[in-house]
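A single protein chain has been omitted; all remaining protein chains appear in their positions.
Note that the chains are named A and B in the order they appear, and that numbering of residues resets to 1 at the start of each chain.
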Amino acid sequence: MNGNKGLFSIWLAVLGVAIVAGLFTTVKLFAQGHGLFNANDVLLWTLPLGVYIFLALSSSGLTLLSGLPLVFGVQKYEVFAKRLVFLAIATLCGAFVAIGLELGSVFHMIYIVFSPNLSSPIWWMGAIYSLELVVLIVKFWRMHRGDWHSGFSKNLGTASFILALVAPLMIGSVFGITESRVTYFGPVMSIYCLVMAFLSGTALFNLYSLVVNRVMGNGVAAELYEEFAVIFAYAAGVVVVFTLLKYAIESATVVPEFLVYREFEHAFGTVGVFHSEVLLGLFLPFVLLLIPSVRKTAFGKILTSALILLGTLFMHMEILLAGQSHPVGPKAEQYPGFISYFPSIWEILVFVFALAIVLLLYTLGERYLKLAEAPE
Amino acid sequence: MPRYAMIIDLQRCVGCGACSIACRNENNVPEGIYWSNKITETSGTFPNVRYHYIPTLCNHCEYAPCVRGCPTRAMHKLDNGITMHDPKKCIGCKYCEFNCPYGVIYFNWGKPHKFWQDTRAAIRGGTASPEEVVREVGGKAVPYYNPEREATLPGIRPTGVVEKCTFCDHRVKKGELPYCVEACPADARIFGDISDPNSDVRRLLGKFRPFRLREQLGTGPHIFYIRGYNPAAYQPTKGGV
Partner (left out) sequence: MKAEKRTFWKDVLDDLKMSRRSFMKRASAATGGAIALGGAFTPSFRTLAEASEVSGKGVGSWIASTCQGCTSWCSKQIYVVNGRAVKVRGNPSSKVNVGAGCPRSHLALQQVYDPDRIKTPMKRTNPGKGRNEDPKFVPISWDEALDTIADKIMELRNNNETHKYMLMRGRYSYMRDILYDRMTKIIGSPNNISHSSICAEAEKFGPYYTEGYWNYRQYDVMNARYVLIWGADPLAANRQVSYYSAVWGDVIGRAKIAVVEPRLSATAAKADEWLPIEPGHDGALAAAVAHTILVEGLWYKEFVGDFSDGQNRFVPGAEVDPETFEEKHTNGVVRWWNLALRDKTVEWAAERTGLPAEQIRRVALEYGNAAPHAISWVGGGPVMQVRGGYTSMICHALNGLVGACDNVGGSLVSNKEYTTEFPEPDEFMDEIAKVGKKHEKIDQRGRKEFPCINEGKPGSAVITNNAADGILNDDPYDIKVAIAYMNNFTFSCGQPERWERALSKIPFLVHITTNASEFSWFSDILLPDVHHMFEKWGYVKSIGNGYRHVTLMQPAIKPMWESKIDETEIPWLIAEKLKERGFDNLLRHYKIYIDPETGKEPNNAQEFALYSLKYATQNLWDPAKYKGGDKFNGWEDLLKAGVWNSDPYPFRKRWSNMKTKTKKFEFYSETLKEALEKHAEKHNTTVDDILETCFYQARGELAFVPHYEEPFTNGDQSEYPFLFVDHKSRLNREGRSANCPWYYDFKDVDPGDAAWDDVAKINPVDAESMGIRTGDPIRLTSPTGSITCTAKLWEGVRPGTVAKCYGQGHWVYGRLASKDFGKVPRGGNNNDLIPAVYDRLSGSTVRHAATRVKIERV
């Protein structure tokens, strides 16, 4: 116990350092502007936005998962419900940190309220995630107070589920409705984001539960985790099919933008026609999940979840960067034909900051908020 | 209300870039940001080579993707057709820049006009520092600062927001032509009201088959190009097999 306490203090200290570094980054960004990022007028959106997408979608995925007990009434999963909702809140907070530090003038956000543009997917995205955060917090509050089944509480669950369904579609449409950037696959991008959200949310939950199980040793019936592993495998399967479809289209089309896209050196390298992050972060864990002897071990579960979680982050980054790596129009006069990218220390610190916030909230929640609670 | 549009006559254009430099000057645009720009191309192989030049600027699209995507309506259309930006509402999400099919929107990544903030002198006591020049001369951030830009937009846009060509709305409002039009030594830019059947713009659009950039996207650009940059004559030929 003492040893645990010591580890816990160290853990908090690490998070504290990360958060202090994050606050310093925040001040620095406000003082000097986003030139601190390795971004430019061609490659506009970089790691902080990738982290935002990753965390926001994961949060939606967690909320979707929470829908199994909370919306569809699968009672055996109620034991996960409170934790899922809390994780969704915490992860979304991290997402907000990332996007907050990505925006150039975050204080002008007030105009999201005062000067809304209903034709803007960014507006909808912002509005929905803000609402989602509120709904999730209220829902969590109700659950924490023991109110699981009142009409209000149920409606909150349904609302959060619907919002979590729509939010990834909006993130997808931010890219998808940009007619001039066809490599984002138009409306298909929305569906892609939705399935990716479910996948990364599931991966995150699996990984988290197993780690917490190890650390805290609380006893949830093992078969429930087995079922989750199967859900996880299905989710991965959907994304695998989707990804193969994308590859098929990409390699068959002769639309000029795709031809250029095909030629450029991919951020994380390729093996044959496949991107490394897809091979290692999707196909490999998917294959492992298909092998029962791997899937059934704790190590196998942790490995596959970790791989997929990292894989989704890298896949989002790859897609984000690839669509912006070539200058548009006259910007080709000013910038090279292909922009390569490696994050600056400040972008990494934004990532670390967001992650630290998420992890701190997890830690505090796990310690104080009785996340394993379920209705009697 | 007029709807403003511009014709660029590529035959008259000499590719000198005076439009872009004058634009920098008029709008106090910092280094690295081009409200007015160009697309160049050298085609062919020696000795059959050609150099092409297409001046570019904000297309002030009828259906502007930047306007549609802007979450706070910081990017908006004026009644006269000008696509305008209000930096006060801009949250710096850069989505307009991401959305623009023409690469004409830029983000202020840092403090503008850094060159002029340097406090070091090349020869101590004998030459000035850029910062000292600005102080001595007045102006704002740059010694040749144009205060008239302030009429409709901050004279220099702050860090963290985007900026782009406004068709010199502050000049148009006073009955003056956009400065790139005035500064074009070749009279290659013709500006006017496209809703007026008697305007020069309409007259020329009726005379030539104009083209617009990436027309297939359906954005409805208000920059029209007529004629060719290098209309060279050649000996008539049917080619051969």
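Criterion: a residue touches a chain if its C-beta (ideal position, glycine included) is under 8 Å from a C-beta of that chain, and two chains touch if they have at least 3 such contacts.
Remember, it's a predicted structure, so these values are computed and weren't measured experimentally.
**Student:** Which residue from B:R3, B:R24 or B:H222 sits in contact with the chain not drawn here?
**Tutor:** Result: among the candidates, B:R24 touches the missing chain.
**Student:** Hey, which of B:G139, B:P158 or B:P210 is the one touching the hidden chain?
**Tutor:** Candidates B:G139, B:P158 or B:P210; residue touching the omitted chain: B:G139.
**Student:** On chain B, what residues meet the omitted chain?
**Tutor:** Per the touch rule, chain B residues meeting the hidden chain are 9, 11-18, 20-22, 24-26, 31-32, 38, 40, 42, 44-47, 49-53, 63-64, 67-68, 70, 73, 76-79, 84, 86, 88-89, 115-116, 118, 121-123, 125-130, 132-133, 136-139, 143-148, 151-152, 170, 173-176, 182-183, 185-188, 229-235.
Just so we're on the same page, only the chains that are shown with their structure count from here on.
**Student:** Can you work out the whole-Å distance between the CA centroids of chain A and chain B?
**Tutor:** 38
**Student:** For the complex, which residues does chain A have touching chain B?
**Tutor:** So the residues of chain A in touch with chain B come to 32-35, 37, 39-41, 44-45, 102-106, 108-109, 111-112, 115-117, 119-123, 126, 174, 177-181, 324, 327-334.
**Student:** Which bits of chain B are touching chain A when the two form their complex?
**Tutor:** That would be residues 32-34, 37-40, 56, 65, 68-74, 88-95, 97-104, 106-111, 158-162, 213-214, 217-218 of chain B.
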